[in-house]
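Removed from the display is one protein chain of the complex; every other protein chain stays in position.
We just call them A, B and C in the order they show up, numbering each chain from 1.
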Amino acid sequence: MRETGPEGARGCAPGGIHETMTPIGIAVIGAGYWGPNLVRNAQATAQFEVRYLCDLDVARARRVLGKYSTVEVSDSLAQVLGDPSVQAVAIATPAGTHYEVASLALDAGKHVLVEKPLAASYADGSKLVSLAAERGRVLMLDHTYCYTPAVQRLRELVRSGQLGTLQYVDSVRINLGLVQPDIDVLWDLAPHDLSILDAILPDGVLPVAVAAQGSDPIGAGQACVAYLSVQLSNGAMAHAHVNWLSPTKIRTTIVGGSARTVVWDDLNPSQRLAIYDRGVDRTDPTQLGDAERTRALVSYRVGDMVAPALPEGEALRGVMSEFAAAITEARAPLTDGKAGLRVLALLEAATESLYSGGSFVPVYLEEIAR
Amino acid sequence: MRETGPEGARGCAPGGIHETMTPIGIAVIGAGYWGPNLVRNAQATAQFEVRYLCDLDVARARRVLGKYSTVEVSDSLAQVLGDPSVQAVAIATPAGTHYEVASLALDAGKHVLVEKPLAASYADGSKLVSLAAERGRVLMLDHTYCYTPAVQRLRELVRSGQLGTLQYVDSVRINLGLVQPDIDVLWDLAPHDLSILDAILPDGVLPVAVAAQGSDPIGAGQACVAYLSVQLSNGAMAHAHVNWLSPTKIRTTIVGGSARTVVWDDLNPSQRLAIYDRGVDRTDPTQLGDAERTRALVSYRVGDMVAPALPEGEALRGVMSEFAAAITEARAPLTDGKAGLRVLALLEAATESLYSGGSFVPVYLEEIAR
Amino acid sequence: MRETGPEGARGCAPGGIHETMTPIGIAVIGAGYWGPNLVRNAQATAQFEVRYLCDLDVARARRVLGKYSTVEVSDSLAQVLGDPSVQAVAIATPAGTHYEVASLALDAGKHVLVEKPLAASYADGSKLVSLAAERGRVLMLDHTYCYTPAVQRLRELVRSGQLGTLQYVDSVRINLGLVQPDIDVLWDLAPHDLSILDAILPDGVLPVAVAAQGSDPIGAGQACVAYLSVQLSNGAMAHAHVNWLSPTKIRTTIVGGSARTVVWDDLNPSQRLAIYDRGVDRTDPTQLGDAERTRALVSYRVGDMVAPALPEGEALRGVMSEFAAAITEARAPLTDGKAGLRVLALLEAATESLYSGGSFVPVYLEEIAR
Partner (left out) sequence: MRETGPEGARGCAPGGIHETMTPIGIAVIGAGYWGPNLVRNAQATAQFEVRYLCDLDVARARRVLGKYSTVEVSDSLAQVLGDPSVQAVAIATPAGTHYEVASLALDAGKHVLVEKPLAASYADGSKLVSLAAERGRVLMLDHTYCYTPAVQRLRELVRSGQLGTLQYVDSVRINLGLVQPDIDVLWDLAPHDLSILDAILPDGVLPVAVAAQGSDPIGAGQACVAYLSVQLSNGAMAHAHVNWLSPTKIRTTIVGGSARTVVWDDLNPSQRLAIYDRGVDRTDPTQLGDAERTRALVSYRVGDMVAPALPEGEALRGVMSEFAAAITEARAPLTDGKAGLRVLALLEAATESLYSGGSFVPVYLEEIAR
């Protein structure tokens, strides 16, 4: 990569749009933790014209916008959905309300971007997917990580075959996190790992079963530490450790392949991805079972590591660009409703496993596969 | 800690022994991967007099000793066990032979230090423990990590109550490791994590159930990647990730407590232990169940981190000192046969879980508790 | 520190101001690299009312503000300075223009916040300091780093005596940086290190001489790699390595004291400050000169390390708060014109050294000391 600017100049360019196109009117619903980020990134996306920030707490919405903004504030979802200049909404309300808000928006003919998880249950999520299909509207999940340069490179490395056969995925997402009153740590944090897994899996490889173990050592009323194992249809396993109680923040995912293995450390901006040309191979699988020979037949590859130069830039900008593009081109976005539904199926199975001894619970994703 | 020498001078002092005491004659059995370390550390321990290095492959044993050594080489276990100048043996033969070699040694009246795992099965291990008791001989496990300054400090922090209530233990031990022909990654690596857990648990807290999930993505004939969840009697959970296929080496254990949490990174010599005064507390558990109040009742503590100065020094030197002291003082060593047995019980339950869907399998350790 | 929110909640609170106070009208001059940050932080500071963003390139200024802003754009400095609703200006124009713009602003009775360096020469800087004094206006340097929690803690540790006697300061600030057309790497980067040094030095300790060595290995026409040594009046030395050509970014400062030493790694958000209770002491300086005894008289202290919990938050917010407070309270800000002048004196001496063989060049800062 040869450029004529230093690292600061490598940021994502704002999406170039033809000057003659009319921007898409968008409203952001919810001015809580994530809403301000949606407002900021929608504003920075030329394809959108931000019309409203909508929240029951108008004062909070005003504080989010600040006193120098021309964006309108509203506490009425009906007003916003009734405004024909609004073609799209971005929903950042509590998870329990996603189904209702998104249904109303789709019913009103709006395109919908919704925070993860898609809904509080697979059944509700499924209805939203059907509704969007009926109305011919875009339903997109804000699986933010899938729009980072790191995950996009990971996806390319796995799906192009450069990693060889996928051998394992191991993810750690721990932090001194906000203990949620209504959802456990699995529903809070694992959607990130599951949506990333969903995005990078090669075609034809699907999760087939999920096991989860967890504990609630502070008496919060729900699991604060949890472990998730996902069996994949090719025999490999994905695993995630999610934890609200860790004093240190770790966000690392290892994607092991027969040819290469990638370590993604999201907290190391100078080296987010490290691609190792290292691994273990069996030279002749037909000899399996003869213990004496096994060791001789296993060979180790200890090659170099490459840390690719990746563009910096806010992932949410990429989410907004993809949302706009999907609307304009009338196509499914990368993280569409079905992707959200696959994540919900895994979460529900994980919950079932968590409360029934931790054994593997099967999932059936063929019908909602990409 | 104020000293009159720089860091190089902080190493473990060789055990001071009265000049008039006769050293304990010791033989090392097995000149493979670990045997040379046993020889070197036994030689550096004043309480021992190394008599033999014993291996079926005499040439290998000679190579290990080098051409400047006065230590004798033997390929005959009978010769070594029959030599009355040998009072103790350190066994570093393959795991499958531990039972036989240790039995013969105990029968011959020798004190025994054995590599982990104690034996290939709980039943065999149990016989060794009984045999040692009958013969009045020391049976000690080389749970090396338990003799590192880091684990000794961890043990002290947990058992003294400085960490508060134990909330979780999370351990990652991954590496491009030697794929073993006869044992899977659980039996190869998890004994480290289980013996460390065994050493640090406070009195009265015991493992009660074990779940394991694993996979063999390279067709080695046994699990190469595995996850182990251990339910503790106080409601907390310990978890270990063991993996032979990782291109990067990680050896990190987090021990979470209600008052403090310790992160042990064994690969960071300048900061192996980090003690965080951070955590999440519930201020009033009687209010449990009212979602609105839960968040208000959860409080976060974000205090300083302390990385204690720890002495450097080879852990195996501590193993040897403890072995000598247990023999001299006719007492059980810190990592005695029962500790080895508890680890075996957990490994057997893990294997059962691994092959039966990954659910929790109960263990009953009360009778072999410390 | 006990709080009722997780780490995300620890950010700097916006300055609380009484509702009845009239905000201070402010204009930002310069919409280049740094200007947008000044706009954003001034907007987030309740004590300010942002009136203008002024730049010769109006289109650029408009792009900086975005299409949702109510802030006015102007390409006329005269218009801005002539507007009585503007009481303060923040100047982020090229360094060569600081003197002219700041003079005009002070002449127009405005309070001035100016980017580092204060001016292109000590002589010009000195005139600005005098002018501000004459007009009774605040002249403040945007020495941003001095408002980070890390430097504020460093300052407190050094000046309170907790570090003991200051022994050395070592700073590394290297990066693949923007090679400047008009100033060398010393004038570009060393102002950061010199202003931090200026802020943390205890009363009575002043720089007395400066040496600099540098090179221009890419033929840029000015030094791209440089080293700066500053002799302090207490016998200690401060040193800075500044470099535009490094592929890795390092921003680390070590402040060594007789009692404690602090390592500040600005790129490690989870552990920016590490306070080491380690060092070397001479037990009896009267024995100096007897080589045999020297070693015996030197003692080493190897104690714990503490990484204090520090609030997160954008330093520029602190700059804005201090600027507003200095205006309101009619007092000198922490980084006043004199601080800027001391930095200029050191930069000029460094340049002299750089071009005359690298030897120490004396500086006389007593008259412009704090």
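One rule holds for everything that comes next: a contact is a pair of C-beta atoms (placed from the backbone, for glycine too) under 8 Å apart; a residue touches a chain by one contact, two chains touch by 3 or more.
In this text the structure is predicted, and so the values were computed from the model without any measurement.
Kindly state which of the options C:32, C:202, C:311 or C:358 is in contact with the chain not pictured.
From the options C:32, C:202, C:311 or C:358, the contact with the absent chain belongs to C:358.
May I ask which residue of B:234, B:248 or B:299 touches the chain that does not appear here?
That would be B:248, which touches the missing chain.
Provide the residue numbers of chain C that touch the chain removed from this figure.
Per the touch rule, chain C residues meeting the hidden chain are 165-168, 170, 172, 174, 176, 178-182, 211, 213-221, 224-225, 227, 229, 231, 235-237, 239, 241, 243-248, 254, 256, 258, 261, 263, 274, 276, 278-282, 285, 288-289, 291-292, 294-295, 298, 300, 302, 305, 357-360.
List every residue of chain B that touches the chain not included in the displayed model.
So the residues of chain B touching the missing chain come out as 5-8, 43-44, 50, 66-71, 175-178, 248-249, 267, 270.
Just checking the interface: what residues of chain A touch the absent partner chain?
Chain A touches the missing chain through residues 1-7, 9-10, 271, 274, 277-278, 296, 298-309.
Everything below uses one rule, namely that only the chains that are shown with their structure count from here on.
After a C-alpha superposition of chain A on chain B, what does the rotation angle come to, in degrees rounded to the nearest 5?
That rotation is 180 degrees, given to the nearest 5.
Centroid of chain B to centroid of chain C, CA atoms only: how many Å?
51
What are the residue numbers in chain B that touch two or more other chains?
Correct list: 274, 278, 298, 300, 302, 305.
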